[in-house]
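Take a look at this one; I'll ask things after.
Note that one protein chain of the assembly has been removed; the remaining protein chains are unaltered in position.
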Amino acid sequence: MSILEGYHEECGVFGIFNHTEPANIAYLGLHGLQHRGQESAGIAAADGKNIIIHRGMGYVADVFSEHELTRLPGKHAIGHVRYSTQGESHLKNAQPVVVSCWRGPLALSHNGNLVNAIELRKILEHKGSIFQTTNDSEVILHLIAKTPAPQLKDALISAVREIAGAYSFLILTPDSIIAIRDPGGFRPLILADLNGSPVLASETCALDIIGATYVRDVEPGEMLTITDQGIHSEFPLAPEKHSFCIFELIYFSRPDSQIFGQSVYEVRKKLGRELAREHSVEADVVIPVPDSGIVAAMGVAEAYQLPFEMGLIRNHYVGRTFIEPKQSIRDFGVKIKLNPVRAVIEGKRVVVVDDSIVRGTTSRKLVRIIRNAGAREVHVRISSPPTIGSCIYGIDTPNEEELIGAQKSVEEIREYIGADSLGYLSIEGLIKATGNNSRNYCLACFNREYPTKKFSGKRIQLSLFESNS
Amino acid sequence: MSILEGYHEECGVFGIFNHTEPANIAYLGLHGLQHRGQESAGIAAADGKNIIIHRGMGYVADVFSEHELTRLPGKHAIGHVRYSTQGESHLKNAQPVVVSCWRGPLALSHNGNLVNAIELRKILEHKGSIFQTTNDSEVILHLIAKTPAPQLKDALISAVREIAGAYSFLILTPDSIIAIRDPGGFRPLILADLNGSPVLASETCALDIIGATYVRDVEPGEMLTITDQGIHSEFPLAPEKHSFCIFELIYFSRPDSQIFGQSVYEVRKKLGRELAREHSVEADVVIPVPDSGIVAAMGVAEAYQLPFEMGLIRNHYVGRTFIEPKQSIRDFGVKIKLNPVRAVIEGKRVVVVDDSIVRGTTSRKLVRIIRNAGAREVHVRISSPPTIGSCIYGIDTPNEEELIGAQKSVEEIREYIGADSLGYLSIEGLIKATGNNSRNYCLACFNREYPTKKFSGKRIQLSLFESNS
Amino acid sequence: MSILEGYHEECGVFGIFNHTEPANIAYLGLHGLQHRGQESAGIAAADGKNIIIHRGMGYVADVFSEHELTRLPGKHAIGHVRYSTQGESHLKNAQPVVVSCWRGPLALSHNGNLVNAIELRKILEHKGSIFQTTNDSEVILHLIAKTPAPQLKDALISAVREIAGAYSFLILTPDSIIAIRDPGGFRPLILADLNGSPVLASETCALDIIGATYVRDVEPGEMLTITDQGIHSEFPLAPEKHSFCIFELIYFSRPDSQIFGQSVYEVRKKLGRELAREHSVEADVVIPVPDSGIVAAMGVAEAYQLPFEMGLIRNHYVGRTFIEPKQSIRDFGVKIKLNPVRAVIEGKRVVVVDDSIVRGTTSRKLVRIIRNAGAREVHVRISSPPTIGSCIYGIDTPNEEELIGAQKSVEEIREYIGADSLGYLSIEGLIKATGNNSRNYCLACFNREYPTKKFSGKRIQLSLFESNS
Partner (left out) sequence: MSILEGYHEECGVFGIFNHTEPANIAYLGLHGLQHRGQESAGIAAADGKNIIIHRGMGYVADVFSEHELTRLPGKHAIGHVRYSTQGESHLKNAQPVVVSCWRGPLALSHNGNLVNAIELRKILEHKGSIFQTTNDSEVILHLIAKTPAPQLKDALISAVREIAGAYSFLILTPDSIIAIRDPGGFRPLILADLNGSPVLASETCALDIIGATYVRDVEPGEMLTITDQGIHSEFPLAPEKHSFCIFELIYFSRPDSQIFGQSVYEVRKKLGRELAREHSVEADVVIPVPDSGIVAAMGVAEAYQLPFEMGLIRNHYVGRTFIEPKQSIRDFGVKIKLNPVRAVIEGKRVVVVDDSIVRGTTSRKLVRIIRNAGAREVHVRISSPPTIGSCIYGIDTPNEEELIGAQKSVEEIREYIGADSLGYLSIEGLIKATGNNSRNYCLACFNREYPTKKFSGKRIQLSLFESNS
């Protein structure tokens, strides 16, 4: 029940090299990646000598006005959008991070999560480093600054040898961009071309708006050094088994993107078809939880040979905190976002399709809302297996104790959410739908098999806190 | 191409009588009507003696925080959301309007447009009235204040006898709410019940969130006086032919609403089926222009027996002005809102379904974007007839000179937008899909037959202007 | 203790006719009048055809940026600054007020207070008028609009014949400015010249910044009609005894202004000298309550032949609400604004000079602060008589019940504030210092002799309230 309950993508990155208006292009590219993070946005631009940055809290379109963009001239730029959490959010943690070190100014945009960041931070602190944010990214910048290797790329290689976890980094210097993707390839990163200017982005959907052409994925473990001399590729790290984040396909990426070489749209359709095959049903209509469940629901409807209808309408004007009346309203949190179409639901046996169940509380409300709209039966179908493991690679998942999939059996969950039937896609079905190659994916959230040695399963505890209201 | 190009609903109204937290309920009700107006929002609350109001520019959730809501206590409340235009927008014109007159304080929320407002304003000015806004609503309040009838409802009757056009008014006094809908019934207005508290709203979709039950439509020409004595209904005006705004069904209302006694969702499905029946096609896939074209497109796909796919993905984070690079980007305006799914479109003969074409420029861009995503053919289907008339009843339509439907033949439009074929729904098809009773609807935008004597076809020219940046 | 406790001037007005950048000039003129009102500011500009206005809450420099000023083109402009109260303040009540009526658009800036505004408003409401603000100014605009006289100036004459109280009005039409001052002349209004462009302002201190030359005071009861034909003067009302507000000289006007034909600075000096002559003292040093008591204190020191020292330092960064610690701080309200200079005060017998005592609570705190800084004795001298009457002519005074001068004897006040001695200037001394002509001034706050028939002693009760946070 993702838009309702909760996973949060941990960022999108974008870079453009050698363009006449790199900040404007980065601004549009980030807009195309806005679904990957709505908390803060930032762009760092370089003109060959200096790096100038602007960051702010909020959407790309709110953080940047013409005024800010014209103050970011130059030739090259990298940008970042950051996810939104319920709790504290600080400008301080916004990215890109820019620092000055003996190599000159450096800016960094990061998508992913380092699993040994706390350990490295402790080691660095004991060597005399000071930290001003709670970003992983500060760790990597310290490692780069501490390495005596004269070439930045060698320092970066040395630095990434010390880190573990998921990362797609873009590093901007006054005259170059370096991109590196971890050897597992957890997070996507693609290379594209805009009339000769190299472009880097988390997803292909950022390309269409700027008119760039997809070239290829940056490979797991690959480092690209982009300078006026061209694009240099190398693989400085020992190869590892691929660990593509399967949730990018199930939920996070936009359906109009190509991720890990596949169309997200087509994969979701297949997930739906596979899901329907695994769980037969007697029903009248299939409806999605919009927007994330739409494509899978179409696959479900197709396989069930049932009508597909938009039985739930999403209210797009949901902003921040909504004020609940004192006499509190049942299922309030869902009702301000979704509303049932009685004409579609009333008197029907309804199959409702979503991508996942996190805590279960929202699914329970949703089932009740659908029933109250007149459904005779409510059959829930989930286009992924039960979520039993918390992600340590850059997705803001609750702890296992809060994950209903980790705490209850499917039948218990069905009972809890009040559905007439509940069907999850099996891991096998998931693998089949995503290309029949289980070895490519990180499935930790479904099987608790963490591809990296699990250094630190929790997100870094904030030891600094800046109130930034 | 409505989300892209154009029409703007002119407001939604909401009222609640005799509740312990009327402002909180109005706030949620207005959230459910947010699609009818995003420029400004306001709530006026009454406690038996006084009326207190808060209004602001922006979304309901932005205008009202807990602080504002707790300052609006009382028993009764009316609220308003106002449409968003490109041009100037002023807090001054936000509603409800509150005035003091010899009857005491009065607040008014208005959905619609008076066609003789300018004439009445001139007459009133020549009798010594002064005007402080450019709202129609000020006219009606002047008329009410000038009428010597001791009862407010009689004054209102006297006032509405002088006005012509579309109106669904809610008037709040310290201890009553009066609702009146014009005899043509242009704009919807419904009566509902929340545990004994009467509720009024523009659409039924505002009811679900607060848990209210639909009672019935306020009838065209009906006036409801709601006091502690109960709800009194009367029909003070001469009956007229009904003139329900057909565009409420085609585009404006939310698909989860019941409007004019029909499910908007079902009507749109029928519009799509009828449209397909009128224009056969050889194609591979049907895609909607989201979100407004989705339901009609499903009807089209069903009738064509073609797959329905979400071939265009909407970017929901589109805020205000987007900054375009100097080297301007082709089809920029559409690209920041919609992106094609290549996997769905490539190599296909695509039918794209929208609710209307306004100026044609956006449709032209959209056709180009779909072709660039690899479509072999692009067939455009519009679930309404060509728009040839400008609305004077409360919808912000361009002048006829700007309406491509008024300026070009269908073939010329097809050529202009670059489609392989273009099919509009016929007026007959429209009538059939909306219940086979043409006499109920205002079809002026399709046939230029304005149900009222056309006093003034243009919106009031601002003679006052307040900059309110 | 005026900056501390409170009187609030009720506005300043400014006008300029026939200038190439009237809004810019009005902006600077209003800045020169900022001490007369800090709540809101506004400018209405006319270009011969239309009137355009911008208003906002706050200081002139905050309300207007270059953006707003460039949107106010034209030839003529009037402006307004409005006072600041503790309570509610609304953009709605900001001035100038602009309305449309049969005469076309009209803008009005008003300084003063009508004593029969409530009565007139009731009468107007019973004739069918509606009111949208709680400004007196709306009354006068209604009266003007209702008068059939074809010439605006005749309508204005007819309107002002119905009103009583204090008023200095500026009315802007698309091609003229009309100024009128009440026959008592309560509030100042001057005529000046800026290279041929007529200028109107509340005080002369607004002239220096724009380089305008003082021409003369607008006379009590005089009406000036300024058009392309020149400045026409007439006296349409029956002459009355002058009622210049003596508090303009004592406190409100800036010392660098000429008011009612006298230098404010010189008058205050004389008030101080007269005060010293009336109350002898054995003391070591004279200190003012800054800034309002400075000039009078210099006169006191001169007459006493004692050193004048700045024994209290004002903190100029006092903004809005200050947060007081839970363990509340004694004399907090004064301490955040003023701090004693121990080097000046310690071991001394101190004479502290202020312009008035309102409630007495602040004076009491101040005496305590001075004693705590080491003063051996504290002698309070007030450069005006005890305030016993509440102003009904445009100054925001507390009710008589709150005025310590109306409730206690001088000896009781002395005891309450804890001073070793307390001396007020006598009414005779006041008259002597202000030119020996008692017949010119309104002394109602000191003798309760209200020059006008006292229609309504209270400010209009708000019957409308708009929360405008």
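Chains: A, B and C, in written order; residue numbering restarts at 1 for each.
One rule holds in what follows: a residue touches a chain if its C-beta (ideal position, glycine included) is under 8 Å from a C-beta of that chain, and two chains touch if they have at least 3 such contacts.
As the structure is a computational prediction, the values presented were derived from the model and not from experiment.
Although one chain is omitted from the display, it touches the following shown chains in the full assembly: A, C. Touch with the chain omitted from the figure is made, among C:Thr20, C:Gln151, C:Ser280 or C:Asn399, by C:Thr20. Set against the missing chain, the residues C:Glu10, C:Glu39 or C:Glu309 yield one that touches it, C:Glu309. Chain A residues in contact with the hidden partner, per the touch definition given at the top, are 50-55, 67-68, 71-72, 91, 97-102, 104-105, 122, 125-126, 128-132, 138, 141-142, 145-147, 463-469. In the full complex, chain C contacts the hidden chain through residues 20-21, 24-25, 27-28, 31-32, 34-35, 38, 59-62, 64-66, 69, 205, 208-211, 254-256, 258, 263, 265-266, 291, 294-295, 298, 308-310, 313, 315-327, 329-330, 335-336, 339-344.
FYI, only the chains that are shown with their structure count from here on.
Ranked by how close its mean Cα position lies to the mean of all protein Cα atoms, the top chain is B.
Taking the mean Cα position of each chain as its centre, A sits at the greatest distance from chain C.
Look at where the CA atoms of chain B average out and do the same for chain C: the two points lie 48 Å apart.
Separating the centre of chain A from that of chain C, both taken as means of CA atoms, is a distance of 60 Å. Annotation: 36 Å between the Cα-based centres of chain A and chain B.
Contact with two or more other chains is made by no residue of chain A.
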